[in-house]
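Here it is, the structure in full.
Omission of a single protein chain aside, the complex is shown with its protein chains in their original locations.
Up next is chain A:
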């Protein structure tokens, strides 16, 4: 078991973690450059700073155009009809109960009774599942993977799974798409794009971005060759389902066919066939909703966390699930090993990382998730003091979010300091990992940003050739990339795509030459 005491002390105050090289994390001042051999690797990645002040605040707080018009008294029936159309049954009852007409005493009384009954039932429901009484903004902030969703300028971040392109959702509900190979930065805005909680790029596709919004899921179809900086809202597909809002998590199938969306309010998670906008709800009562989804990279299993102390692992062929009750609290985050055989997850209220291993996936296990009987603790992250030259630092606490790099060699976790102790701070801890033949978790080091900056979001670059590249979004609005240079032990050539194309000339004249070398 790995514990924080084994970690090297955090970098000196004022220093910024720059890169990992020769098995050591190097930190220094910002202007220090990378070793010459690796400079060209990062040259084209945009390093951004999006401070909060530059973002325009919400221009309209009201959701409708109502205040712009003069109030006009309509007849009760007309108002009822409108309320029914706009808000539904509750609105209708409210309208009748608040009516000024005198002659409808019995109706008013009846609707008041009905309203009271509704409120009582919903409060009962809310006492069972406390999260249901939150307003939707608070709910997103509670369940989002971002550390400070409500206050920080960056709310969500996603790397494109195949290219050097990423999308950032900002506090002002806009999304910017940065591409390393072009200077155009499309800014996506949509009427329904509010309170973005998660972003996900469609795999095996050039430029389709799914956005989890307050009321729906938006799917942006961006033209990668287009030079326009403001794609029209006609490029966005709206996927909405009654009772399925706010959406807090999204997951694409690694084969790109389906999209999963989850809402803490809806007990069903939805499987979307995005191109036809059809959806299949996967209902499973208990837990009161689904807060976080993670699809294993091999596409065989899905982690679905709920707001109560239970999470489920779905098997993605016949869609059956295994239920995992936890002891302390709800499952906060989780991540899969690249081969989908191991799940690391953390639980709210405990400062440890659990590991859950699954049997090797081969299509023959029809409808079985195949999880092991118990989860084991692989890392203890309870608070530890570090004696540095500049005084003692206390680090440790619950894990808020985790990311595992695509080669399975590095694991990054955002550790939240305990709220009672003032000096404990939020920090990124990086582990070295190995999945086969035995699972191993070894300390690597802490990452530190500029003075005063706290980590907000983590993501690994999906196809970095020289090791792993961690992108950290800081609370100051800065997005920095920290490369880890190493030679992967499991896949010496990394993925087959990057294997050197030896003597294969692209000339078509040579007919009978093998297409590719035997691997």
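Just so we're on the same page, a contact is a pair of C-beta atoms (placed from the backbone, for glycine too) under 8 Å apart; a residue touches a chain by one contact, two chains touch by 3 or more; residues count from 1.
The working rule: contacts and distances are computed from a predicted model.
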Answer for the undisplayed chain, UniProt naming, from "non-specific serine/threonine protein kinase", "Nucleoporin NDC1", "V-type proton ATPase subunit c 1" or "Isopropylmalate dehydrogenase-like domain-containing protein", is "Nucleoporin NDC1"
Where A:108, A:241, A:394 or A:466 are the choices, the one touching the absent chain is A:241
In the whole complex, of A:83, A:197, A:258 or A:331, the residue touching the missing chain would be A:258
Per the whole complex, from A:22, A:225 or A:374 the residue touching the absent chain is A:225
Touch assignment to the omitted chain, from A:108, A:162, A:394 or A:466, lands on A:162
For chain A, residues touching the missing partner are 160, 162-163, 204-207, 224-225, 237, 241-242, 255-258, 271, 273-278, 280-281, 283, 317-320, 362-364, 367, 496-498, 501, 504-506, 508, 511, 513-516, 519
